[in-house]
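Structure first, then comments.
A protein chain is absent from this complex, but the other protein chains hold their places.
For clarity, chains are labelled A and B in written order, and residue numbers in each chain start from 1.
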Amino acid sequence: MGASFGRGGATGFLQDLQNADCIVIQGSNMAECHPVGFQWVMEAKARGARVIHVDPRFTRTSALADTHVPIRAGSDIVFLGAIINYIVSNEKYFHEYVLNYTNAANLVSKDFQDVDDLDGVFSGYDPQTGKYDTSSWAYDANDDEPAGDAGGQGDESEESASSRSAGHELGGHGAALEHTKVKRDETLQHPRCVFQVLKRHYARYTPELVQEVCGVTPEQLLDVCEAVTSNSGRERTTTWVYSVGWTHHTVGVQYIRGSAIIQLLLGNMGRPGGGILALRGHASIQGSTDIPTLYNLLPGYLPMPMVGTHDSLDEYVAQIASPDQKGFWTNARTYTVNLLKAWWGDAATAENDFAFDYLPKLSGDHGTYATVMSMLKDEIDGYFLLGQTPAVGSAHGRMQRLGLAHLKWLVVRDLNLIESATFWKDGPEIETGELRTEEIDTEVFFFPAAAHVEKDGTFTQTQRMLQWHHKAVEPPGDAQSELAFFYLLGQKLRQRLADSTDERDRPLLDLTWDYPVDEHGDPSAEAVLAEINGVHLTGEKAGVPLSTFNEMKPDGSTSGGCWIYAGVYADGVNQSARRKPGREQSWVAPEWGWAWPANRRILYNRAAADPDGKPWSERKAYVWWDSEQEKWTGHDVPDFELKKPPSYRPPEGAAGPAALRGDDPFIMQADGVGWLYAPTGLLDGPLPAHYEPQESPISNPMYSQQASPTREVFSRTDNYSNPSGDEPGAEVFPYVFTTYRLTEHHTAGGMSRWQPFLAELQPEFFCEVSPELARQRGLVNNGWATIITARTAVEARVLVTDRVVPLRAGGKEIHQIGLPYHWGIGGDAVVTGDSANDLLGVTLDPNVHIQESKVASCDIQPGRRPRGPALLDYVAAYRKRAGITLDTGNELRNLASGANGGSRSGGVKEGAS
Amino acid sequence: MDIRKTFLEWPVVRQLTGGDPLGRGAAVQSAHTKAITARTKTADRVVRSVCPYCAVGCGQRVFVKDEKVVQIEGDPDSPVSRGRLCPKGSASTQLVTSPGRATTMLYRAPRSTTWQRIGVEEATDMIADRMIESRSRRWQDTDEQGRPLRRTMGMAALGGATLDNEENYLIKKLFTALGAIQIENQARI
């Protein structure tokens, strides 16, 4: 999302779904995973909207949709690409919107070559490193014009340009551009303009290809194409809804880019009933990227500094945004300085670059999967699990559990005695003999945690809205909140090092770590929220909370822990606790909670008006220019400088917000427009291109390149991959499986399998198979089945159902198996069972390092799995039969020359065990 | 004992003297039934909250009696949820009050086969000691080119996405100040 529009996060809000004329739910099982949010889909349907569900399975969402399109898991880019092709070929795009609000007219560098020219990779690919030099993807800079007072910027080296595109941070922001003087062709006819590049790129995404790759008929495709195009334009809007059905792929970011391109072409961004609604699955998952406990981010999507490129504040800021580009990211220095002031207070001064040096530096991927591999090498002593259970919830649970057994100490803080806390006595590896309780050296501390009603604080829900939950009662027994625990822990650490003169301890000792406490000694969450919001430090307003991030200064006179949250404590009032009843305000309900940024509910809403500032239509009016009052107004907080008229044109040499024209609606983007084509910012391509998943039953029909050439693979004896496509041995794992949630449970079950009322509704791990597959493999409804991959085998009860449909793709009959992943092996929960996540290997998206857990290949057999050590032998025998080696699936670049598919994985004859 | 009153309260008397001669309604309503009232009404206070499961962010009302949660249900004022809850949200009361919930601090020593009880304060002290030691053991001042890293690889964290923003803020702030970088959460998963 960040790469297309400038900000991570859902672009609209749930209630706005009621205004949609068409809703496409793809990569999401909304009715099951967000049942209460689904009321707004039902509301739209009652008002006549068309609801389309594109999903491998017929789910409870499909049951209520007008149309269900069964699709082969892992083929969505082809489906989306074909819609793009339809829109462009049939001139169904919203011409005025596309011309003015996207980069369609920009020319792309002469050096750019598309995947069709290079047999499956874009220009700049290095097969040695598996990475792209993205410089050839850039716009064609306008060298003819002098670069104004930004002298010399046009000559900046290519190296700098490519290093600045340091990657799309998780949920991140618009990527940097050197400047915005690019060649354009307003007629959209130039062969190198983005529009034509796009048109050529998707010309191959035909209905025939969709049939072959997705298993979707041309009639079904056409039906969806007609539905979304006839429900888009001036008078009508279509919403796209996705969730982890899209992000959990090696090309997850590109899935989302696919829908972003469609929504830009159709003119649905920034408009009511439009946008792309990212549905998050956890109470504050949006918040946990906004204020990230993520290795590569600081609060407000500022990157964690990287050694070598971010060694000083100046370098750091320059890498985030060029001073000559457009948009608000040019204020990155201000946001960074305010964060540093919030953390290090008086120790952060202009003289010491506001203690920028106190920040530790990254040197690579330090994500959770890299971390568990470090554990297995005994490189990590201690691990905190805070309301999270990787033993069940992470891909490749066995690797996770074995990693835990390598730790010196483990802290688990949770509501229940989850499997990650008890792996040392009742984990599956105890049964297989891989671990012995008496030999596990890990010290385990289990802290009971406070529940949501036992503490104050904010969750940021799926539409970027912060809502305060009030403490109702004291936590029971030994339970305490994370806030109280970490505050106390910080105090203890500071006491222990109080006398240290070691320079490395300065960041801890200089840290602002003083919050008011209540009678129990617990820190005030509201005081922490106030620090996050920010405050004036000097001058007349000293001590006054910031009311917007525009009040932040880069000189140390203000502080604020997360710039995008500035305003949540405006006027000293906890805005997130506002609860004016919905029925007493407009349908936008701006006085319920507080949404970042600046309480906006629909992002980029300047695009709801035409270039002149008038609503595209009466029916879809949302934000518009009021020429009498000379300001932007409407149903929502305008996502634009309030007083900047539509006719504004920046003076020569302007940069930052001042360089945004009065009709540049994507104010966080480096050029103020939505990106059909991403000239920078992504690591795996400027346009979504289809690649098969890491494990697939069919070969990529588009080029020799089978899977994403930039996916992160881990060639390890504990992480074997199944053969794919036409590789020998692929037939041993002929079926596709996908993992997912059920309404009745929550993720790995830590908040549902301990409750009898939920446990009884879905008591056992099961697999869903079609009647055809059941006949093929002799599976009996409500009997047992064993599902096998190169990693392990798990057993599940069988549900034979017409809801799962075999598809024909790649000339084959494709059977898909559904596996909900809520169960785990342990001794404490009300219900337990094998974990679907144990079947998965670790293969990651290169942009965000998220694992591919929505699709993989497997075999299925009737009956229960072997117990004890026999399980290991059983899986090893499968690997041997399939000829799996460490190379299998780990070759990044597949070339047609010389050899056929058999060479793709190197030596496949060597057995593995 | 007011016999007359007691007598007249007899169902069979009420049956014959009232409008319910067949004893099917008002006449047979027991004193216990008559006294029934909703615990939402007898609660000492109602506290506004937000559902802790998915990210729709449904409003909740938490009813408290004698410092115990007696009921959690939807908040009709919420413009997002309009008072409705899914099965998980509806099970929030059990999430908080279930007898199966863990409320005791536990410690498992290396190679031990059992948990043992331990105080929270003591456990926190033990962790602080271990953090300082692990931080030193795996400290990295610079990389191989001499560029500053100022970090430790000795510890890592993985958080759920049901933590509050304020909690995540303190976690990130403290670990970053310690130089610990392998701090992750559910968003990556």
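Please note the rule applied: contacts are C-beta pairs under 8 Å (C-beta built on N, C-alpha and C of every residue); 3 or more make two chains touch, one makes a residue touch a chain.
In the analysis below, contacts and distances are computed from a predicted model.
Of the candidates "Permease IIC component", "2-oxoglutarate ferredoxin oxidoreductase subunit alpha", "NADP-reducing hydrogenase subunit HndC" or "Formate dehydrogenase O beta subunit", the chain left out of this view carries the UniProt protein name "Formate dehydrogenase O beta subunit". Only one of the listed residues, A:Ser4, A:Asn19 or A:Thr885, touches the absent chain: A:Asn19.
Listed residues A:Tyr622, A:Trp754 or A:Tyr878: the one in touch with the omitted chain is A:Tyr622.
In the full complex, chain A touches the hidden chain at residues 19, 31-32, 35-36, 38-39, 42-43, 47, 58, 60-70, 216-217, 219-220, 223, 272, 582-583, 587, 614-615, 617-622, 624, 634-635, 742-744, 756-764, 766, 770-772, 774-778, 780-783, 797-803, 805-808, 813, 830-831, 862.
Annotation for chain B: contacts to the undisplayed chain at residues 3, 7, 10-16, 18-30, 32-33, 36-41, 71-74, 76, 82-91, 93-94.
The criterion applied here is as follows: only the chains that are shown with their structure count from here on.
Touching chain A in their complex are the following residues of chain B: 45, 47-60, 62, 64, 67-69, 72, 75-82, 84-92, 94-96, 98, 100-111, 113-115, 118, 120, 123-134, 137-139, 141, 143, 145, 147-189.
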